[in-house]
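Presented below is the structure to which this report refers.
Every protein chain of the complex appears in place save one, which is left out.
Chain IDs A and B follow the sequence of writing; residue 1 opens each chain.
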Amino acid sequence: MTTTTQPIALAVVHQPQGGMRDRLRDWLPRLVLGPSFLLILFFVYGFNLWTLLLSFTNSKAFSNFNFIGWANYQKLWTWTFQSDPPSNWYTAIVNMGIFGGLYVVFCLALGLFLAILLDQKIRGEGVLRPLYLYPLALSFIVTGTAWKLFLDPRIGLEKAVHDLGWTSFHFDWVVNPRMMIYCVAIAGIWQTSGFVMAMFLAALRGIDSEILKAAQIDGASVYATYRRIIIPMMRPAFMSALIILTHMAIKSYDLVLSVTGKNPGGAAELPSTFMYSYTFTRNQMGVGSASAVIMLATIAAIMVPYLYSELKEKRQ
Amino acid sequence: MKLRSILMAGVMTAGALSLASGASAADTKDVQMLHWWTSGGEAAAVNVIREALAKQGYGWKDVPVAGGGGGAAMTTLKAMVAAGNPPTASQILGYYAMDYSEAGKLADITPLATKGDWAKVIPTALQKFTTVDGKWGAVPVNIHSVNWIWVNKALMEKIGGAEPKNFDELIALLDKAKKAGVIPLALGGQPWQEATMFDSVVTSTGGVDFYKKAFIDLDANALKSDTMKKSFDNLAKLRDYLDPNYAGRDWNLATAMVIKGDALLQVMGDWAKGEFKNANKEAGKDYLCYRFPGTDGSVLYNTDMFAFFQVSADRQAAQTALADTTMSPDVQIDFNLIKGSAPARMDVSDAKFDACGKKAIADIKAANAKGTFLGSMAQNYAQPPAIATAYYDVVTKFLHGEIKTSDEAVKQLIAAIDSAK
Partner (left out) sequence: MSAADALLAAPSREPARHSNVTRVVIYGLLIVFAIIYLLPLVVMVMTSLKPLEEVTGGNMFYLPQHLTFEPWTKAWGTACVGLTCAGLKGYVWNSVKMVVPAVLISTLLGALNGYVLTKWRFPGHKLVFGMMLFACFIPFQSVLIPMATILGKLGAIGQSLENTIGLSLGFGNPTVNLVLVHVVYGLGFTTLFFRNYYETFPNELVRAAQIDGASFFQIFRRILLPNSMPIFIVTVIYQFTNIWNDFLFGSTFAAGDSAPMTVALYNIVNTSTGIVEYNTNMAAAMIAAAPTLVVYVLAGRYFVSGLMAGAVKG
């Protein structure tokens, strides 16, 4: 087999060139990767360490190094269980669960659903696909503003439906503090599900037809085919989609503020808004840093095992 | 090949950008000003200052970052200061200015203050924020107060109402409005608006001394007293007069309700005047301004200040000019005429101001003399932001029903304030 002799051929051909050039060639890939890796090491991990450091201080408006041990974390810990009336941190955690869960699950489900539908040899796919995809092009601020208008009971959906005759229609979620987070979720799902759909559509199209034909010959039902073959083969797509959705859910600071109008009743608090307000508005940088560390730890706890298992697997 | 040339082009653009940047530092004849006055009316007021500076030969580099209350602007300011590249001056609220002063970031404009004798003409309470350790680092541009109610005159006459002198009369008036089929109280359900209204409710319920003890001194007995409980009870009473869509509404939309005649009155600071002015409404003719019932004689203030940062020597002339100009009587009058607030200098003429403005100016002088010129808790002038926002939390949760009883609210208020200290 040629593959086993190639390395030997390489060694034979390149040997007398001189150690320096060889070593440079060996190290070149790492040198190329190096800058990016170092940038990330410094600007991501370095800054995270800085945040970690600050979380043990009583920094207020500016960073200082008055270490107070675990005090900030203890504060957050007590707040985690304050549910009546809910502390801001408690609300943030609950909302993250609601919003994050709904956002990720519905984007994945809706994206998969639409992708499967579109994959059925539809005419007009070229028109439909951009229609589902375009919301991602809008910034969070634009999306939030549009949905706040759309869902406003006075001039939006509720009024429109009333005018069209159905006067008992009620949809005041966007002004109801308890339901606001669901409105944020709706806006978020609308924005990103098209992107997930595109990813899944591509993955579906990439599935080797031979495997499917084999399954068909074996007499597998449609449902089983989807469940046992197609969806498992889309795992890489799931991974990418999950990473992107998680990233967007964490980042969703602008979206929350635009849809809810500055968080009345504190009901639309999310860890990102909590962190921002404690660090910058309330001038309690120590507490804000501690909340950021907890956010990161939670994400790490979920994503690291997931990434580990995905990356460890052999290619199918 | 195509892809490569695109990539190369991109990298070259970046390179060209960097080489072409040249002198990007602010021209030394320019004042670089960070603020969040991005609306038409507010911007018009700042223009007064800009034009006054232009007459002296100074340019203006605007750094506007919107977000009511200045949240995003303060973040930008922190970043600029952390980067060692502060603006000439920034719009700022009291406690933030103190923080920067204590961190040694503010310029020392005491010579200007001594020359202009500012200590005599600015209310004493404000000097707590402008002067730290005897060093002046900031100047107030205006004085707003929050304990006002703004009433649609036509509606008032229609229902046969009169100026309410205490809280019970206010409730009676609101009842009249409700019976007449108008929305009695226009409110924007955002935490700061609700807290602003609560400031007035507390002062009305317990008197200005109680307000001072509870919110300025943070006296524990005052905070847990029955008077505080009654204040929350009164706030709950007001809730009955709101329309169902009030949550999340912006303050100016609530004012618009009063302007249009959909609602009878709004409890809001006197920046609401700017809205009436924009809609061509006249004080006394189309709308009435009263002190919140039971608070006449006291002024719960907030003020917009300019903080001056330590800048390089070549920028200091412009900075001095800005400070002087801002404090000059003419600019104080013209700026505040447009903005709807009262001048920060107590010694300027009130001739050009309308009825509400004149009352505001007179009230300030009187309150300063009597010691009833107090910072608004909701507007970050009674306590540092950490405590003020804790205050918001409790008030908004109470109003929206997450805290169910006044007793609970009092407990939560004490706990929130303690944990924010």
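Quick note on the criterion: contacts are C-beta pairs under 8 Å (C-beta built on N, C-alpha and C of every residue); 3 or more make two chains touch, one makes a residue touch a chain.
Note that the coordinates shown come from a computational prediction; the quantities given were computed from them, not determined experimentally.
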Which of the chains on display does the removed chain touch in the whole complex? A, B
In the whole complex, not just what's shown, which of B:E42, B:D304, B:D363 or B:D393 touches the removed chain? B:E42
Please identify which residue in B:E275, B:D304, B:D363 or B:E402 touches the non-displayed chain. B:E275
Touch criterion as defined above, residue of A:G100, A:G194 or A:G286 at the omitted chain: A:G194
Going by the contact rule already stated, which one of A:W50, A:W77 or A:W166 would touch the omitted chain in the full complex? A:W50
What residue numbers in subunit A mark contact with the hidden partner chain? 3, 6, 9-10, 13, 25, 28-30, 32-33, 35-37, 39-41, 43-48, 50-51, 63, 114, 117-122, 126, 128-142, 145-147, 149-150, 155-157, 159-160, 163-164, 190, 194, 198-199, 201-207, 209, 212-213, 215-216, 221-222, 225, 230, 234-237, 239-240, 243-244, 246-247, 250-251, 253-254, 271-272, 275-276, 279-280, 289, 292, 295-296, 299-300, 303-304, 307-308, 310-313, 315-316
Extract the touching residues of subunit B with respect to the undisplayed chain. 1, 3-4, 6-7, 9-11, 13-14, 17-19, 21-25, 32, 34-35, 37-43, 46-47, 50, 60-68, 72-73, 75-76, 78-80, 82-85, 250-253, 255-256, 259, 274-275, 278-279
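Basically, only the chains that are shown with their structure count from here on.
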Of all residues in subunit A, those that touch subunit B in their complex: 60-62, 75, 85-86, 88, 153-154, 172, 174-177, 180, 260-267, 277, 280-284
Mind listing the subunit B positions that touch subunit A in their complex? 68, 71, 74-75, 78, 95-96, 99-100, 103, 189-192, 194, 244-250, 384-386, 389, 393, 396-397, 399-404, 408, 412, 419-420
